[in-house]
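Every protein chain except one is present and positioned as in the full complex.
In order of appearance the chains are A, B, C and D, and numbering begins at 1 in each one.
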Amino acid sequence: MTNQLALLAAVFVFPGGLFALLFGLALKGADRRVAARLQGRVGPPLAQPFFDLVKLGFKRTMVPATSAGQTLFLGAPLVGVVAMLVAAALVPIAGVYAPQPILGNLLVLLYLLMVPGVVLMVAGSASGSPYGSIGFSREMALMLAYEGPLVLVVAAVALRTGWGMGGTVTFSLSEIVEYQRTHGAFLLDPVMWPAVAAFVFFYPANLGIVPFDIPEAETEVLEGPLLEYSGPALGLFKVMSALKAVVVLGLGLALFFPVAPNGIFGLVFWLVEMLVLMILGVTVVRVSVGRMRIDQAFAFFLKWPLLFAAASLAVVAVVG
Amino acid sequence: MNIIADLKKVATKSPWLYRINAGSCNGCDVELATTACIPRYDVERLGCQYCGSPRHADIVLITGPLTARVKDAVLRLWEEIPDPKVTVAVGVCPISGGIFRESYAVHAPIDRYLPVDVNVPGCPPRPQAIIEGVAKAIELWREKL
Amino acid sequence: MSSSHETVATPETFTIPVGPLHVALEEPMYFKIDVSGETVNAVDINAGHVHRGIEYLTTKRTIFQNVILTERICSLCSNSHPESFAMAAETIAGLEVPERALYLRVIAGEVKRLASNLFNVAILAHLVGYETLFMHVMEVREIAQDIKESVFGNRMDLGAMCIGGVRYDVDDEIATLLTRELDRIEPEVDRIIDTYRTNGSILGRTRGVGVLKREDALACGVVGPVARASGIDYDVRMVAPYAAYDRLPMTVHTLVDGDVWSRAMIRLAEAKTAIELIRACLRDLPGGPTHLDDRPDIPRGEAIAKVEAPRGELVYYLKTNDNPEPERVKWRVPTFMNWDALKYMLTGAKIADIAIIVNSIDPCVSCTER
Amino acid sequence: MNFLSLLFRNLKNGPSTEAFPFGPARTPARFRGRIAFDAPSCEGCKLCERVCPANAIKFTKSADGLAFDCWHDTCVFCGNCEFYCPTKSIRQTTDWHLAHTQAEKYTMVEHGLIPNMKCVECGATALDTAPNVAKVKPAMAAEEVAELRARCPKCRAKFLKARRAKP
Partner (left out) sequence: MTRLPEDIESRLAAVAPAGVRFEKTTDGHGTTVAWLELADKDDLFPVGELLKEIGARLSMTTASAPPAPEEEEEEETEAAEGEEAAETPEKAPKLSFGGTALDGTALELAYHFDVGGDTLTVKAHVVQGGEIDSLTPLFRTADWGEREMMELYSLTVRHHPDPRRLFIDQGIDPAVFERLIPFSTLVNSASTKGLWEKVLNKKGGA
């Protein structure tokens, strides 16, 4: 019983749910603020994403006449939010929180991370707009491109941890975190550097920022899949994207740098780490480059990230 | 009830802008782009954000004298913006037809076809004037929410 | 978007409507684009969304009102229209424009060219999704906007021209201001040129994209930076000099590749040349009046006048009779010629490049459709 | 690479955002804004009405005199009126605070009245316009102009003729 309560709490309050949402919004706010500063502007207040969300709550949701079906159109973002809530509860925070095995492991998390992309695809096609359709095909191409390297990277981490612990592979994130806490972070382990390099490319692609914001490119396909959404339904997408930022960044920390003291200081340390990661890995990248074309992005991922990812797996396999 | 009122106050800090070009000469449009996007004026300070889809918009800025061919598209687009919304006519063309008023191809003033809330005259208005207009629109929007 | 969602012929080929109200396009225009996957097969251009019947209006207004009306055809080339119109009227009346006015006309025209060209390359960065660069170029352009507002009183429509001269003057204070602002903007323009020449994001999206070969360019009769980027050495300021251009150090820039990048580089080079021309004008500015006496009479007659607008050759034909209103005013703007070339540039392009290619001719729809 | 230096420069120099709307905005002296009309110096030639390309200026005759109205919602701020006005009675001010709500739309007007007066000489009702004395030689003194002004057009012509006749 308490176990179930703890589970619910993990999904809806901490570290998933409310906590992840508020923190995710704060991260987005920080991203916008820092981006503004880099561009020589004042920028919006930190709480701007929160204001936006409240505002969307007051607006009317319109379902386009061209929509394939209201349930699909409105259900898609809801599925995405639920998936991200669960995913957020799956990400360990070093020294603070270890997810219960019953929720799932790294493989489940990988699947959940694909959900937002799929949701965007469904949303795009359900809206019935031609731009949505183009967004759909671009999202699909991009997912194909970045999921490959990601799987290889995760496999490398799983192998390294598994063998290090004397087993074969482990897909338990808690174990991966614990292993690094005793044997040193993978970020500092030269064997894992190709994996880190490959993972770095995964960030912007998965979070849909420049140079990989191709499916949602405002100037090409308007906002692609989100074009037809309004009001609370659009708000759900914002929630999904805020949660996703926490999950993806948290995953990165768990995979490569789960170094933190225990208890409340651990949490503070983690929050700061996440913020730094957001700014360095997302904000700075997005203000300093332009967008790629989908074919360029595809070719790019089949080159460098895949090369790094494959190399990482090979190196891990050779070194043992 | 108080919470709702507070939330509404919060909501007005996030007015998203959308612009419709109803056949303008570019002047107002370029000034709108300037106002909305560049560091010097940075309307993001006010929580404003330019959006690519009419469905995301709260404040709609219309420029141009509403030409015959663009009229239906403009009116349809305006319908697609979810309520509550505030309409701002930027430049003298949508307000009165301006210099083009007597042409066969122009349907201005635009308030014959849709309710306008704020007018920003100028040819084109300078960015600061547009910001003033947007500020007025935000006030009206708060009442409408 | 909003406009008709007509679509999907077969699973392989789509028809996507671009416009008429599209966020990537500054102005309403409407393309129907047949695509397979992400590649464009054919383009159909449907025009007329900004048709305001200005040619008709010119015959209902006096020549003095028309100087302003033509300025409102388009705010980006808003100096070239009245200049060309005034030149046509002056030719008919045989008016000798004061020397000082000729230099002042060049200053007004080049300030507009500077701002207009910077705007176009800024939009290029925006379309490439390079927001920071976009903001930076726009911020630099603000210097030109400040010049316009301080010297002429408006950020877009200068109101500099009148029949028989110019309406503004450059006194010592304004000359100092101009020099100071030019000193500020010049190094920034240099740095922007450098960025566009070397930046990977820009090069990756613009080199080899939207190529217009020289022979196609000649067939379409393209003008302005589009022609010069395809290797056609034609600039009205050079081949048919007007105002004071024959006395100024003019350089015509040409490139041969005919792609989006070349067109952007030509515009940037011309922005730089514009700065040099303004400096030369300030240095050589002769004394004397800035315009002829009040309102000269324009007798019956007809004339052709052309100027090099920021987007290329702008031609005016004016026919007057004994009325204060002209009998016929007709003009042909650069985009009218360049638009046709889009068909060559867009065929075989990627969807993602449509807006970038369209922007590369610096389309001025409001000029074209009048 | 030079792009990263731009980001760094932005960080170092801080935001270049203007204080407006939370502070004052810079307005250049030559800014062409709201039209201002000075009725006492107007000669009533109505040239501004004729050169205005946007039909923004209207003179209407009424029992009180000649009313001038310029509607700012159709004025294109081109400055033709000021440029051609022989007495510069019509000027463009630097005021650009013109944004207004729809309710105020038809009140965005610059209004002026050239009142009627009685001619001191013949007693006819005439408009109290400023006399056109720019080209009168020798130049007129202020008192003379005032004297001239108090007359109707016909008496003004007589007055000037008499003045020319004087040695």
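Assume a residue touches a chain if its C-beta (ideal position, glycine included) is under 8 Å from a C-beta of that chain, and two chains touch if they have at least 3 such contacts.
Note that this is a predicted model, so its numbers are computed, not measured.
Q: For the chain that is not shown, enumerate the shown chains it touches in the whole assembly.
A: It touches the following shown chains in the full complex: B, C, D.
Q: Consider the whole complex, including the chain that is not shown, and state which of C:236, C:278 or C:364 touches that chain.
A: C:236
Q: Out of C:122, C:178 or C:220, which residue would touch the omitted chain in the full complex?
A: Result: among the candidates, C:220 touches the missing chain.
Q: Of the residues B:19, B:85, B:101 or B:136, I need the one that contacts the missing chain.
A: B:101
Q: Considering the whole complex rather than only what is displayed, give the residues of chain C touching the chain that is not shown.
A: 47-48, 51, 53, 55-56, 219-221, 233-234, 236, 239-242, 246, 303-304, 306, 313, 315, 317, 319, 321-322, 327-328, 330-332, 336-337, 339-340, 369-370
Q: Which chain D residues touch the hidden chain?
A: Residue positions of chain D that touch the missing chain: 55, 58, 60, 69, 71, 74, 106-107, 109, 111.
Q: Where does chain B touch the missing chain, residue by residue?
A: The list for chain B reads 67-69, 96-97, 101-109.
Here is the rule we go by: only the chains that are shown with their structure count from here on.
Q: Would you mind telling me which chain pair, A-C or B-C, is linked by more contacting C-beta pairs?
A: B-C
Q: List the centre-to-centre spacing of chain B and chain C in whole Å, with centres computed as mean CA coordinates.
A: Computed value for the inter-centroid distance: 26 Å.
Q: Among the residues of chain D, which ones contact at least 2 other chains?
A: Touching at least two other chains: 3, 7, 15-17, 31, 53-54, 76-78.
Q: Quick check on chain B: which residues sit in contact with 2+ other chains?
A: Each of 39-40, 42, 45, 52-53, 80, 98-99, 102, 123, 126 in chain B touches at least two other chains.
Q: Which residues of chain D touch chain A once you look at their complex with the stated criterion?
A: Per the touch definition, chain D meets chain A at residues 3-4, 7, 10-11, 13-17.
Q: Using the touch definition from the top, list the residues of chain A that touch chain D in their complex.
A: Where chain A meets chain D, its residues are 36-43, 284, 287-288.
Q: Can you tell me which positions in chain A touch chain C when the two form their complex?
A: Against chain C, the touching part of chain A is residues 38-41, 66, 128-131, 133-134, 137, 210-211, 213-214, 217-222, 227, 287-296.
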